[in-house]
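With one protein chain removed, the remaining protein chains of the complex are shown where they sit.
The chains carry the letters A and B, assigned in the order they are written, with residues numbered from 1 in each.
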Amino acid sequence: MNIKKLEEKIFKGLMIGSSMLIFGVLLYILYIIIKKGLPSLSWEMISQIPSGGFYLGKEGGILNAIMGSLYLIFFSVVISLMISVPVVMYLNFTLRKKSRFSAFARLTFDVLFGIPSIVYGAFGFTVMIFFGLQASLLGGIIAVSLLIIPVMIRSIDEVAVLIPVELIEATKSLGATNYETIKVILRQLLPGISTAVLLSIGRGIGDGATVLFTAGYTDSIPTSLTQPTATLPLAIFFQLSSPIEEVQNRAYSAALILTVIILILSFSARYFSRRFSKNKI
Amino acid sequence: MEVFTVPFIKEQPKPKVMNGSHSLNPHIVVENLNVYIKGIHILKDINMTIPDKSITCIIGPSGCGKTTLLRSFNRLHDDNVDVKITGKLFVDNEDIYSNGIEVTHIRKKMGLLAQRPCSLPMSIFDNVVYGPRIHGVRGRRKLYEIARHQLVAAGLWDEVKDRLKSPASTLSIGQQQRLCLARGLAVEPEIILGDEATSALDPISSKTIEELFVTIKDKYTVVLVTHTLRQAKRIADYVAFMYMGELVEFGTADQLFNHPKNQLTKEYISGGFS
Partner (left out) sequence: MLKSRLLKDRIARHYMLTATVMAIFVLFLIGGGLFLKSLPIMQEKGLWTLLTTSNWRPFKGDFGFASYILSTLYVTGIAIFIALPLSLLTSIYIIEYASPKILRAFSSVVDLLAGIPPVIYGVWGTLTIVPFISKSIAPHFVEFSTGYSVLAAGVVLAIMIIPLIISILMEVFAAVPIEMREASMSLGATKWQTVKKVVIRKSIPGIVAATVLAISRAFGETLAVLMVCGNFTDLPKSIFDACYPLPALIANNYGEMMSVPQYESALMFAAFLLFFIIVVFNVISRLVLIQIDKRYQL
């Protein structure tokens, strides 16, 4: 019996130690980002595009990257929604429950979920070459859409399976067509879909590997789909590689800005999912 | 009182009728037990004596606290931060709520059958010998003997003897409940606690479990929370009637069903409310 007690004590110690270590490291990361990023954070950073000497440490800001990322993610989310929502509705509410097609589809989407972002970037690049596109906003949109479609599908699917069968049976007994049933369900799923959108934005806006080849980089804010665009992750990355300290510091504050955007998104997602569980039938 | 006879057991001599104090051999003694859940006073000043080697049924309308009481017998509320317990509970003259009591040996004395049979995620064999294994029993042959013995006692042996290694989740719900009984018996408890153990089962499985309770009561003390009066009338030796967290009346089955002392009891057993 003593050995058992000892084993329990050892593991309990390991568990507590591990939890404290991880908690500490995670908080430390947030702390460093804030500490390094705050000093160089200024109003110019988010309201101006880089001026001539920006990369040498003079005036300007990263508005080009902020707007570029926002445009990019906006279009990508729209495209992704147009694909993901019908897919989830089809798999969950149109096909029979245990159809082999839906099992195969789900497996495919799980695999797509695990594919690294750089592969999407490389593939996006291939597609662009095929169509003769230059590195541009459009190229970035293609790559990022491909990236976030599996994310959105998975996220919406998770809430779609929670819809009680009784709801579907109720509408069907009233003689509704499949499409009409889905319209009712969609209303129910709206909070879940919002959460999915927020999660996808989080994933897509912070990813640098997808846009590396496909979106290019520029100092101005894009005015058309065929122009190259700057993005936040790349802005951070490029500035960090600079030998000039002033520019490096700006990289930290850009990182802070990106982190804050993501934190806002995460909080909103959690808030929505909590509201969703309150309003369930 | 109807006598539920099972052909293969001897007629048990019924204990003498009490006059207030209960059996000569108390197994569990509850003294001034109060249980608060999230601040709400669920069990109010319970005083009760459970006699040994007999079947005691706790009856009462839903929400009266029967399950809470049963679960305080084996300290299942321990993990629940919302629960506060005061009072004493003696099992074999040991207050299980006093400081410094080692809880696993208390639990070993009691087997719990929950409402919905919960088999552990392992094979049938591993389920039955789970208890003995964690208490240190080793040796393949010994464990096999234990498994065989308990599965026979639970009336399940013939149905599973060829597939002891298959997952327990492949059994039907009635078989799973019998498996849980075998599993509980394997730790050689003294007391069997049943929390509406047959309410989720079909009538045939239900009957089998009831018969098993009657079979084993000459060796074990059985405390059952029953949701139907009929079950209590069928198999109980003693009955405790609870209402709104209080123990209203306690007596032998004959006493409580045929000559209830309390007005509330009278109303309940005649179907006035449920």
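Just so we're on the same page, contacts are C-beta pairs under 8 Å (C-beta built on N, C-alpha and C of every residue); 3 or more make two chains touch, one makes a residue touch a chain.
Because the structure is predicted, anything quoted here is derived from the model rather than measured.
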| request: Report, in label order, the displayed chains that the undisplayed chain touches. | output: A, B
| field | Residue in contact with the excluded chain [from A:Ile46, A:Ala105 or A:Leu167] | value | A:Ala105
| Touching the absent chain when the full complex is considered, from B:Ile101, B:Ile134, B:Val152 or B:Ile173 | B:Ile134
| request: Taking the full complex into account, find the residue in A:Ile118, A:Leu133, A:Leu167 or A:Ile221 that is in contact with the omitted chain. | output: A:Ile118
| note | Of A:Phe54, A:Phe75, A:Tyr252 or A:Phe272, the residue touching the omitted chain is A:Tyr252
| task | May I ask you to list the residues on subunit A that touch the chain which is not drawn? | result | 4, 7-8, 11-12, 14-16, 18-19, 21-23, 25-30, 32-33, 36, 82-84, 86-87, 89-91, 94, 104-105, 107-120, 122-123, 125-127, 146, 149, 153, 177-180, 182, 199, 202-203, 205-209, 212-213, 233, 236-237, 240, 251-252, 255, 258-259, 262-263, 265-266, 270
| Since one chain has been left out of the picture, which residues of subunit B touch it in the full complex? | 74, 76, 79, 81, 104-105, 107-108, 110-112, 114, 116, 118, 120-122, 130-131, 134-135, 167, 169-170, 180, 183-184, 187
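Following the convention adopted for this analysis, only the chains that are shown with their structure count from here on.
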| In whole angstrom, how far does the Cα centroid of subunit A sit from the Cα centroid of subunit B? | 53
